[in-house]
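So that we are looking at the same thing, I have put the structure below in structure tokens.
Missing here is one protein chain; the remaining ones are kept as they sit in the complex.
Should a chain be cited, it is by its letter among A and B, assigned in written order, with residues numbered from 1 in that chain.
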Amino acid sequence: MIAAPEVRTEPNYLNAKEGVLSWLLTTDHKRIGLLYIASITAFFFIGGFFALMMRLELLTPPSDLVSPETYNKLFTMHGIIMVWFFLIPSIPATLGNFILPMMIGAKDLAFPKLNLASWYIFNLGAAVTLYAIIRGGVDTGWTFYTPLSTTYSTGYVVGAALGIFIAGFSSILTGLNFIATVHTMRCPGLTWFRLPLFIWSMYATSLVLVIATPILAITLTMVGVERIFQVGIFDPALGGDPLLFQHMFWFYSHPAVYVMVLPAMAVESELVAAFSRKPIFGYNAVAFSSLGIAIVGFLVWGHHMFVAGQSVYSALVFSILSYLVAVPSAIKVFNWTATLYKGSVSWDTPMLYAIGFIGLFTIGGMTGLFLAALGLDVHVTDTYFVVAHFHYIMVGGAVMAYLGGIHYWWPKISGRLYPEFLAKLSALTVFLGFNLTFFPQFILGYLGMPRRYAAYPPEFQMLHVLSTAGASILGAGYVLPLIYLTWSWRYGPKAPPNPWRATGLEWQTPSPPPVENFEETPVVNYEAYDYEAMKEKLALG
Amino acid sequence: MAEPVIRRKTYALVYIAMLALTLATTLLAFLNMGPFNSVVALVIAVIQAALIAGVFMHALYESALVRIILTGSVLWFLILITLTMTDYLTRSH
Partner (left out) sequence: MAETIQILPGREALAHRHHFATPEQQRETVMAGMWIFLATEIMMFGGLFMAYAVYRLGHPRAFELGSADMNVVLGSINTALLITSSFTMALAAHAAQEGRLRGLAWLLIATIVIGAVFLGIKFSEYYAHFREHRAPGVWYESKPNEPDPGGVEMFFVLYYIMTGLHAIHMLIGIGIMAVLWLMTLAGRFSRVYHSPVVVSTLYWGFVDIVWMFLFALFYLPGLHQGR
């Protein structure tokens, strides 16, 4: 029999108030972070279910498990849910919400009520989209390309778009809150260049959220207006241009990729420093590369339209600019790797995820260069090569870092330790399963297998079977943490304030933290990740 | 930074200038200046926007952060327009 759970006696944010209402009406950034974790975990598994159905359909060449129409809906809903209801809020709204104010020594975010509102808006948007899915789904792909979405599609386009429109405002509120907080709420002594790199990256993410999301809102509004009133905003018959939709959509959606990967880089910097016990090599370069990615990320959207009919000159400009993104990304990868050099590296679970991230992100990033090359892109556009590329960034990058971050901060969030052996097992399972799922897709794409098809010629079957097998392993790797973290929430051993002996302010307060984060406002008189200056303090902790 | 308080006389001057600019832009629109009609209309609109933002909305008197946010967002709007125009201005058909 399992021993009765220990009673948390010291006052903290979890036991300060009891009851469902104390959670639903909370303005505590830590509790809101947990609310978000609950929401996005649910959506992760819903989106994952759609992916699983697709992979099962693709086991055999003909379209036999589901009809092609159903398959169209499956990949559309997988994309919509994973992009807008999991990846975009994933790290910022959960770990960002929880950790960002603590890292800068603040009692809360600048606008706590807006923070709670953002969670409700997110769930409202999600509910509307789910309703559209239950009523019959959408088949346009997550990109809602015109004129399919405005004229020809028979799915619930307006419902799905409305849900995304609403959820967009939760992104905007989160970004707005983070920017204002980082600017005005830093504790005494915490200058910009003493901030943990997590904050720099999260700040860059917030800039993208705030600048790009409104364009998505207005673009989806235009699609909705065109579809409802039949007025042809993007219809050539009325002098409109379907490509204008793509320009506007990708002005949002390309930077949105950086909304997914910049927070992953934020977590990555913390993990690499904490488990190498060294300051990040080239702090300034890593800090500015975050801003660089956010800025250059806005200049490259046209590489999604190389074969769509934009002018050759424009394609050329976007192709060259796209290469530029590789520079700040590479700076980060090199600097994390250089940090490991002569560090005292320990292989705890978060570090396994962090190392996995570096490898997978590098593959994803390098194949991105293939796609930025005009000539090669014509060959692989809309093939599985593209699918594999962005899954290496989003799943291999963003989800790996999310899981690494969840494990790293779990003792702080829950006040409990997770079972290390199971966690390492899951990290390994995720890494292997991921590669087995998506690496064959690079080959498939290069051989000419187009994306978004339910049926395919028999010679592709071997690679598809490998991919489906990998997806099953990957799925198991994701269910495992759900189980043992839930267990650890109640029964895990109690965590000390600073189990990793890390330097961030969030570790200099009890686990779980008190309601206002710190017993007294901290004062910072040392640089970020300064293990030397912190030696005595860390030895005591 | 302390809260800026702007004299009512300044507000009044800006108000009069705004009305004068509106009259000017309307009257100028009746002249046929070819492509310069749009240029004049837009330049005057930009001046009017700057007056409202600078004085009525205190941007000139607030902290640098406010001006950075304002110029940043205008800059990003220009990025959106400029890069889209690299396509539309160079289409061959």
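Everything below uses one rule, namely that contacts are C-beta pairs under 8 Å (C-beta built on N, C-alpha and C of every residue); 3 or more make two chains touch, one makes a residue touch a chain.
Quick caveat, the model's predicted, so the values are computed rather than measured.
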Among A:G33, A:G48, A:G96 or A:G240, which residue is in contact with the omitted chain in the full complex?
A:G240
Based on the whole complex, identify which of A:T219, A:S290 or A:T367 touches the chain you can't see.
A:T219
Which of these touches the unseen chain: A:S22, A:S67 or A:T184?
A:T184
Chain A positions in touch with the non-displayed chain are 106-108, 110-112, 114, 172, 175-177, 179-181, 183-185, 210-215, 217-219, 221-222, 225, 229-233, 238-241, 244, 248, 251, 516, 521
On chain B, residues whose C-beta touches the chain left out of the figure
1-3, 5-6, 8, 11-12, 14-15, 18-19, 22-23, 25-26, 29-33, 37-38, 41-42, 44-45, 48-49, 52-53, 55-58, 62-63, 65-66, 69-70, 72-74, 76-77, 80-81, 84-85, 88-89
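Just so we're on the same page, only the chains that are shown with their structure count from here on.
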Averaging only over C-alpha atoms, locate the centres of chain A and chain B and give their separation in whole Å.
37
Please name which positions on chain B make contact with chain A in the complex.
65, 72-73, 76, 79-80, 83-84, 86-88, 90-92
Where on chain A is chain B touching in the complex?
183, 211, 215, 243-244, 247, 251, 298-299, 301-302, 310-314, 317-318
